[in-house]
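Since the structure comes first, as structure tokens, the remarks are kept for the end.
Note that one protein chain of the assembly has been removed; the remaining protein chains are unaltered in position.
A and B are the chain letters, set down in written order, and residue numbers restart from 1 in every chain.
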Amino acid sequence: MFGQKMQAIVLAAGKSSRFQTGKSKLVETICGQEMILFSTNLFSILNIPTTVVLGYQKEQIQEIINKKHGGAVNFIQQQEQHGTGHAVACTQKKWDKEHILIMNGDMPLVTKDIIMDLYKKHIEQDAVISFVTSCYTGSNHSYGRVVEDGKTIEIIEAKEFHGQQTEACTINAGIYLIKKEFLQDSINEIEKSKVTKEFYLTDLVKIASDQELTICTVNAPFDQIRGINNLQELWAAEQVKRAELIKHWMEKGVRFGIAHTVHLDLDIEVGQGSNIGCAVHINKGTRIGKNCIIEQNSIIENSILENEVTVYPNSIINDAYISSGASIGPFAYIRENTIVKEQAQVGNFVEVKNTILGSHSKAKHLSYLGNTTIGKNTNIGAGTITCNFNGVSKNKTIIEDNVFIGSNNTIVAPVIIKEDSFTAAGSTITENVPKQALAICRTRQINKENYGPKLKKRYQEENNHKESFVAAEKVKETSNTELL
Amino acid sequence: MFGQKMQAIVLAAGKSSRFQTGKSKLVETICGQEMILFSTNLFSILNIPTTVVLGYQKEQIQEIINKKHGGAVNFIQQQEQHGTGHAVACTQKKWDKEHILIMNGDMPLVTKDIIMDLYKKHIEQDAVISFVTSCYTGSNHSYGRVVEDGKTIEIIEAKEFHGQQTEACTINAGIYLIKKEFLQDSINEIEKSKVTKEFYLTDLVKIASDQELTICTVNAPFDQIRGINNLQELWAAEQVKRAELIKHWMEKGVRFGIAHTVHLDLDIEVGQGSNIGCAVHINKGTRIGKNCIIEQNSIIENSILENEVTVYPNSIINDAYISSGASIGPFAYIRENTIVKEQAQVGNFVEVKNTILGSHSKAKHLSYLGNTTIGKNTNIGAGTITCNFNGVSKNKTIIEDNVFIGSNNTIVAPVIIKEDSFTAAGSTITENVPKQALAICRTRQINKENYGPKLKKRYQEENNHKESFVAAEKVKETSNTELL
Partner (left out) sequence: MFGQKMQAIVLAAGKSSRFQTGKSKLVETICGQEMILFSTNLFSILNIPTTVVLGYQKEQIQEIINKKHGGAVNFIQQQEQHGTGHAVACTQKKWDKEHILIMNGDMPLVTKDIIMDLYKKHIEQDAVISFVTSCYTGSNHSYGRVVEDGKTIEIIEAKEFHGQQTEACTINAGIYLIKKEFLQDSINEIEKSKVTKEFYLTDLVKIASDQELTICTVNAPFDQIRGINNLQELWAAEQVKRAELIKHWMEKGVRFGIAHTVHLDLDIEVGQGSNIGCAVHINKGTRIGKNCIIEQNSIIENSILENEVTVYPNSIINDAYISSGASIGPFAYIRENTIVKEQAQVGNFVEVKNTILGSHSKAKHLSYLGNTTIGKNTNIGAGTITCNFNGVSKNKTIIEDNVFIGSNNTIVAPVIIKEDSFTAAGSTITENVPKQALAICRTRQINKENYGPKLKKRYQEENNHKESFVAAEKVKETSNTELL
């Protein structure tokens, strides 16, 4: 509906110099989404055709936008940055709607309601220019001030302002809706600032005011129109967004531990009755079912957890699929292309990658499972390592149903261990194991009687001998290792 | 003392529909204690005989109460829920004291002082009905409002209120003390609300006021009378309780890292001079001695730590006993029925279960110890696995004093390794080891000269051969694994 009469210009060419990170702030993420996408998404939802003005690090920003919107957003390049007025002027050839909506690209918390209110009032009052304001009660800021005297209205940019900085005031948020006609007539009337040598888009307000044209303002809560100019403001914005997300999921029946230590991305889902522990991170692409328990300090990214899954503390799950009733951790590391089937258990100090663990199977202690397919009801002993890499290539291990892998086994791929078989503790399995067989690969134990004290004596003698060298060696070591 | 003249009714039949979790809010825990127990404990401490009105999920709630109070609490079932007035009417046959104290079951932060104040004022003023009020300055709430005009007083439930929601006001907390006589006379005078079809207990205030009977109110801080109607309020209440607990232990000489990231349950103790790191969880049943150090992100539940115990970061201790001077972690997982004796050390990536680790013994790296008894001064080498499970049953390992278990040993239970013995690195120990013996179970090493490059070449050839299949296989895999 908006798309008929309105088009949007997003200003995204600036240098982010106050970020001090050496990269554009617009590629920094807030709850897992790059800052620039908050504005392009908003306009996409409202069906407003959008043009983004790029400058600094334009390739990175353009790539992010195209990946999300698949070419539906237009770009204009602002070769040199001479202020907001100049940036908008650069887009002139793209103006083809009755009203031009202009917004800074660094305002990730702006809501649909603000844009809709602005549009509604702008149309109702038949204004030539409308803009969003907010009340600011803190001290010291870099927003333009809205100065009104009943008859005239203008915006004075922070760098041009000479009054009392600490006073509460009405600020200019940085969202404007302007009649194309007026914009065309006036954009070239903006004069270069003597202070900053920039052209301020905000001068259009004074120009309209001087001509006694209709100007309209819409007030919005400061939290929604925060502009992000440094890392502290980025942090504040992410705090606001995070709190919103947690409130959202609480209302859907998700319980949180110490909620202010939890991180949620935007693109996630958590089912009713689930319980999210302290310091948990749920990152984008994650779908968690009902009545799951995710305990303290676990991190889940781009993974699906069905219902009633338990993730014990300090577990990491990336790009994996965990089926109903399965349990993971504590201290488990589940990596890409892992499927843990119903009721299966992955325990502590276990890493799993490119692996399917069949239903009701268990790998509970100190194991590495890679490129492995494991059937049902199979038990992987503590300390089991699948050797999927021979220095050149990766190979597969297949372990079928009802197998019992003894502790501390080394399983050298490619290998197949057939159903109902056993492997003896401490074995290195290099050959296929037939169905129902016991595979064993170890020698007989020898007890050398009374050898213990001899061994101890020998080690002590060696040690005494060695110690005479130690002082010299220590000096050498220290200088070699360049340590602290 | 109260028990002579007063009995309590706890209203706990409601549906908790705003929790959205699919279960009664009264079974949710706050600092490790189920919500319903906060009221029953309070009355138990004050020696007030208590009746709980149950309805939704009555079995679960009753079980929790009985487990705690061992049958000392009475229950009444409210078959259908028709409001607080109806709930109290259901308990009529239980009224046998002069005054009836009625409280909602979802008020976990109510203090003894509030109840004692209410009782004192009620008796002093010889009131027929007394109730607790509070000042509320936030916007939007679901409390009943206390409306007074100097002569009359009444409580208007939120759903019946048509005034300005956002105004500060005096609210009804949900705690009433009523003369039995008045209650008997008036309970049936309450009329069904036209709005909600419920009988409001709060109508008794208007009934008393209309009869010009003495009504008495006691004001309490809002934080103490919070009612918990959704997960956000539950979270807020737990925050309040957690802060109280941390303050309590700080005053006892316990230092906390980033205190607002720490979780404490109610039923714990921490000794003077102990230091609790950031994000630590100390869960119920835990007793920590003096001068212990519990580092970042450790979780301790139902365990005893004597004095001067150090727990390094990211350790989990459940149902265990850690003796003085012992150290645990980092990244250790101590499980049920573990005893770590004086000065013993459990190190990183070590899991211990059903095991005794003798004094001054060490298991420092990448080990699993289960169903094992270890003597004094014994050293368990890195990578040691005790194989306590053969697929059918669990068996015991005994390792006596002064034993040296070599690295990467696999110890197959049942087995006894006698004092002063050694086992060689890489051994699988299946037979008992005599005192002072050296047990060894491995073959001789063979060095195949110049075999390295051949091996590499073979692997590369195999790999090239394999790669021709890869494209096709990839497609197959993806569709098979149903991954994201």
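As a convention for this text, a contact is a pair of C-beta atoms (placed from the backbone, for glycine too) under 8 Å apart; a residue touches a chain by one contact, two chains touch by 3 or more.
Note that the coordinates shown come from a computational prediction; the quantities given were computed from them, not determined experimentally.
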Identified contact with the non-displayed chain, of B:P49, B:G257 or B:G325: B:G257
Hidden-chain contact residue, picked from the options A:V240, A:L266 or A:I440: A:I440
Which of A:A89, A:V412 or A:I446 contacts the chain that the document leaves out: A:V412
Residues belonging to chain B that touch the chain removed from view: 247, 250-261, 272-273, 278-279, 285, 291, 296-297, 302-304, 313-314, 319, 321, 330-331, 337, 339, 348-349, 356, 365-366, 379, 381-383, 390-393, 404, 406-408, 422, 425-426, 442-453, 455-456
Those residues of chain A which, in the complete complex, touch the missing chain: 19-23, 28, 230-232, 234-235, 242, 260-261, 263, 279, 281, 297, 299, 314, 316, 331, 333, 349, 351, 366-368, 383, 385-387, 389-391, 404, 408, 410, 412, 420-422, 427-431, 433-434, 436-443, 455-456, 459-460, 462-463, 466, 481-484
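By definition in this document, only the chains that are shown with their structure count from here on.
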Separation of chain A from chain B, taking each centre as the mean of its C-alpha atoms, in whole Å: 30
